[in-house]
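A short write-up of the structure that comes next.
What you see is the complex with one protein chain gone and the rest in place.
Think of it as A, B, C, D and E in the order they're written, each chain with its own count starting at 1.
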């Protein structure tokens, strides 16, 4: 028999009405696509010099515009971007799920896995239907949202979308970006672990994508984005964020803080992680997968990717060294959770910076990552007494904010020629770097991100609370969400 | 001291005689290799235009034939195919092993791991000795089996085998295909989990490779294959199967059904999975690895791979959304096992279609994958009361069959130019697509696959039963196969 | 409050003084860099023929020297080397940690994870500061150590370091090599598991990198290296070691033997692995990651990498087949640990050979790997009664030595043109291959490696023992190192 | 009141539980234990090391019942848990002085 | 001397332990057990298969105390472990004939 409970009806109603809302908003400013570029010539018709320049550009991620030959997907770049995409997917499934899952009690581990899986599947569908277009489309010609032209992946073929990459198939680019849209909301639920209903989660994320993620991602990475300093000549805030310090970590971290405050503390007191080996595996897979996240954000297998690869490694290793070293000095013992936390913090803080700083910058970032989030998780949290279960705010919120700001300080234009490209010159980014004033734009971008995340989360959380409620009953919390929300137990005999 | 038990002698005898048989059969029709192509010219001696066309073809997986320069292994494609190969290996070790292993009781988990590992190692040896040649060789000039020319990997060098890929080293291609030959028989043993002797498994798989897999793989993918619609101008059944709906999933799924019927039900009644986190990790690694399986089946990092990457992602996400959604509606709760099952079902059903359908097709496939295998596992299985322990038939058999058929319906020639290539025109595939009649060829291919799998399995199972027996004693089943077959326990203190 | 214990002060003192020592030694012979090569011409200024030759060389890892155009990082190779690097990182985190961690008691599993993580982070910092330069620098012009020119990654940019790879960014190459420098010392601690203090480990590894690893790696792989037969025309011992039979496996395996002898036996008697599934996952990830290790050691996605990919697969599969087959025959049952051990042994023995032997050679190596380390772990160990907890010596020491020697026997110059390159001709390697006398050079290289590892380990171990002690108290050993060294427990509820 | 402690083979648990339920026994407590006895263990070999497993997995059932119910309960356990093979286990009967149901504060026979 | 065996809900362990400590009871032994009783279990569904979970996780406390301390200890357990919901558990009191502290060879009441 079909069981339709009231809460399920409310959930569906909530989702449906928000879908409406999203669709309405998203078509409001729909305009025609920008005028097409002049017709390119066929490779075979181009002069030999142009052909060769084109081929060299193809394998080194150069700019083919002068050759007037239409760029095509090139094996080396496509290969790297497919790998990067599957690596970032692996960060969520199983990486983050294990990292978080190991830290909760055994009676709640499945609820973590279900949240990661539920978000992955739902966000994929939204992304295909409207999300990709709202972020990377252009026909709104708006600094705040993309366009409608790629709804339902219309026009998302194996040819490149040259607004974002000359040599990578657009369908791979779309999936690569999907994996970011998946992991971002999944990060939030570390802060609310062990006391948020699965149905509430799904409704929350549905709304959050439209209200927080899509606008923010467009502002930072969209070709017409408000804060896209590197690629949008008209960016009002010429900030830089290589792989998502604001879009991914700050947005999720600050939303996590607000949501955990709204939820209140857990019923049962603090507890030990149920399986630190699981958390360790998750950490290791996050690190490995993060190369797709960071070096993949070059959207090419070029020198910028190579630099991001290097800086990611160093910052993570130094973070993983510093955090337990601090523990060893102040607490007497270096812990495995300290190693894991330091590595993740290093990854978080280097994220916005990885394609813009050199190896020395990366080491400095690693040290900061081992200290500041450590203090946030141990001292700040105790002072303010919020129950950030798995320290999402402490690591992603604080770490992301540190990363956004420090990128403005440590930026080294010699590692990334795009920092001096035409758009950067036009919108003032290049000058800000020479003047050492980039940190101002970074602070503005960080501030805007915090406002959007906080306001968005407050609104959505109260709507969801009203419609279907956020917390399970106290009984259910005692019994564990695995049985009450999913009717399963993780471990049997 | 050496313990030679009777069953071991019988096992060796069985293996040896089948090896004989295989070798005899395989050399029966050995003929000379086909006439060599006209001698190509050296790159440096070719005209500049040809050189440039060659280089462009090299990085975009184009056809170099017009340039008359011999193709070579190209970094981007080789890189992608090495990655794909290791991803598909990861699907079996540890992916499938964990997916299956988490679902059995803790006293049988090692037996699952041992089966995956045993198959991996044995099939690798067979593949090197004769398998690759029997599938991808040509000197039998037969639609049903390959040839003898590559026995013991003779001639399998770092140069491309241009019958299958212009720009990928043949040794990588051979290993890539090996990973398919490994996972296919490994899938079968989900249906017979907890009640099949390890020795029986090894003997069964040995025979099954020769009788079912090698012929089937040649028919579908061999350059002279009976059902190879895309590449064999002389294919009798011009069907399509991008990454193995028939070869991998139908063959294993239907063989699994038959084998579990022959074995009979387990002694102990139904039980809960011993570790759903393990199953979850396995699922995630299957998903991640499947990109090698599906996008790797383009045997290049080109636009077709890119499309397969996209469709695989969408179908899987939608499958993972639909299955637990159906559970939520009909059973009251979405389960983690539902997410895992839906994802795997999505992956199975998209497999034959991934390089041939567009994103809308992928979403439709995802929905079907979340519903039809669900019904097979919950209703069909109860009606017919077969003990398909881990639902290999329900997911791979049923899902694979759905995939094979639906590919014929949803095929979109605009995503894959090969569907209109010369062989496809010659054998009628191109016309079938325009006529919307491809599903007929697909049905024929599916039917032939079922017949081969069923008959092959019946014969082999009875032979193995006769020689060494299939099931452990009831005592052993109670104690668990880990101790009785391997003398080990998975978990200690 | 800050807890500064005596042992911590001693540890810091030890590390500091060794850092001094290292720095002093490393600058002793610092000289100017070798004379720069003639200025290359820009791509656009080169003749078309040269441009095309350059482009073909770029995508096939050819030698661009004749074109006189400066090589650049090429997408396909960069992509493969980024993938290889993250694969080798994955071998340590989580691969090796799980492989070892599953084999110890549950009260010591975190100590294994902490050692892997601690080594990863500390070695990364040393590598950035001085290690890379000491191995791959050149300004000492010494066969025993590199140079100072790349201290703190000075000059390590996204352009290639053409002494080691024409088409790969140097920063990726530096990280790729870092991952080798990480896993090598991490291997050692299998032999001493369950009875070595974390602080002692860190101090030991710090010293060991300077005294054993950096010199050895330079000797074998440095462009001016003493035993670098393939690339150094002036190599005194023209030996070959494709991916680290001597540098990685022999050095760690022999050091492990010595260190476990110095430590003495564990307090508690032998025990069963606490989680064989964990060990299985670790094995699978080691296998998957090892493709980065072996095929990545071509430092290009070319035909040599392709061959290494093939041979690695075959040797591993055959090793994984042989070891449990031997168990089945002599002990009555094939074990999962046998499969895992055989696979790892296969990987170890093929490591030095993978880029130099053909598929038949790989199969022979697999058989040897399944038999000789098996005997070392079961018979040798019992005869000499050393407590090599997790058989690091049995598998890596013995297997690495077998691999180094057998490479000299099975080498096939047809799979790797570099074996007949100019340096190989100059230093006698090419002749040794034709004469079938290469095994002599291999034996010399192996002998030198053993001497360095043994002497280095003895010295370091006694120094560390003196300064901070090696073993925990008997009480601590009973309680388990997880609580005593890290204040955590792996598993809770 | 008596406490019946039964050590049985794990796969017999369901059957024994059902038999006791049929007798109207509504409560019991189950523990996973390891048993050492006449039933031989086995040897496991991990690479070179032999490891003797003497302790085999068993289930311990604890059931507190009124004096009058002891005999029936013991008989039911013995009957359903028997396979006739060594290692079937034991039943022990211990005196209990009092029982309290936490929820209701009931004591004595009413509490079990 | 008596042995008190209390079967309680897992999340009550800390509270009960603290209550006993306040009474000056310095030792106890805790086992994770599964309980079968009036408290209904639930049904888990794994794909097609239903799986009924009758055995719910409980904690068993064992405390050996001098005769005089029994009453207070039992009262403390009952009070703190009570939620008033079905499944709160039981307390059983069994006779103990002797107790020995391994470390010191002390016996009887001094040993507990």
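Keep in mind that, in the parts below, a residue touches a chain if its C-beta (ideal position, glycine included) is under 8 Å from a C-beta of that chain, and two chains touch if they have at least 3 such contacts.
Just so we're clear, the structure is a prediction, and the values are computed from it rather than from any experiment.
Peer 1: So there's a chain missing from this view; which of the remaining chains does it actually touch?
Peer 2: So, spelled out: the chain left out of view touches A, C, D, E.
Peer 1: One chain isn't shown here. Among A:194, A:241, A:302 or A:391, which residue touches it?
Peer 2: Candidates A:194, A:241, A:302 or A:391; residue touching the omitted chain: A:391.
Peer 1: Just one of D:17, D:58 or D:103 touches the chain that is missing; which is it?
Peer 2: Of the listed residues, the one touching the omitted chain is D:58.
Peer 1: Contact with the hidden chain only, please: which chain C residues?
Peer 2: 268-269, 475, 478, 483, 487-489
Peer 1: By the contact criterion defined above, which parts of chain D meet the unshown chain? Give residue numbers in ascending order.
Peer 2: Listed in rising order, the touching residues are 2, 6-8, 31-38, 54-55, 58, 60, 74, 77-78, 81-95.
Peer 1: Could you pull out which residues of chain A are in touch with the chain that's been left out?
Peer 2: Within chain A, the residues touching the omitted chain are 103, 270-273, 327, 331, 335, 337-338, 341, 377-379, 381-382, 391, 394.
Keep this in mind: only the chains that are shown with their structure count from here on.
Peer 1: Using direct touches as single steps, what is the fewest number of steps from chain A over to chain E?
Peer 2: So the least number of steps between the two chains is 1.
Peer 1: Of the pairs given as C-D, B-D or B-E, which one copies A-E, with over half of its contacts the same by residue number?
Peer 2: So the equivalent interface, with over half the same contact pairs, is B-D.
Peer 1: Send over the residues of chain B in touch with two or more other chains.
Peer 2: 48, 52, 55, 58-59, 74-77, 79-80, 83, 271-273, 281, 331, 335, 337, 487-489
Peer 1: Would you give the residues of chain E that are in contact with at least 2 other chains, written as numbers and ranges?
Peer 2: As it turns out, chain E has residues touching two or more other chains at 32, 44-46, 53, 85.
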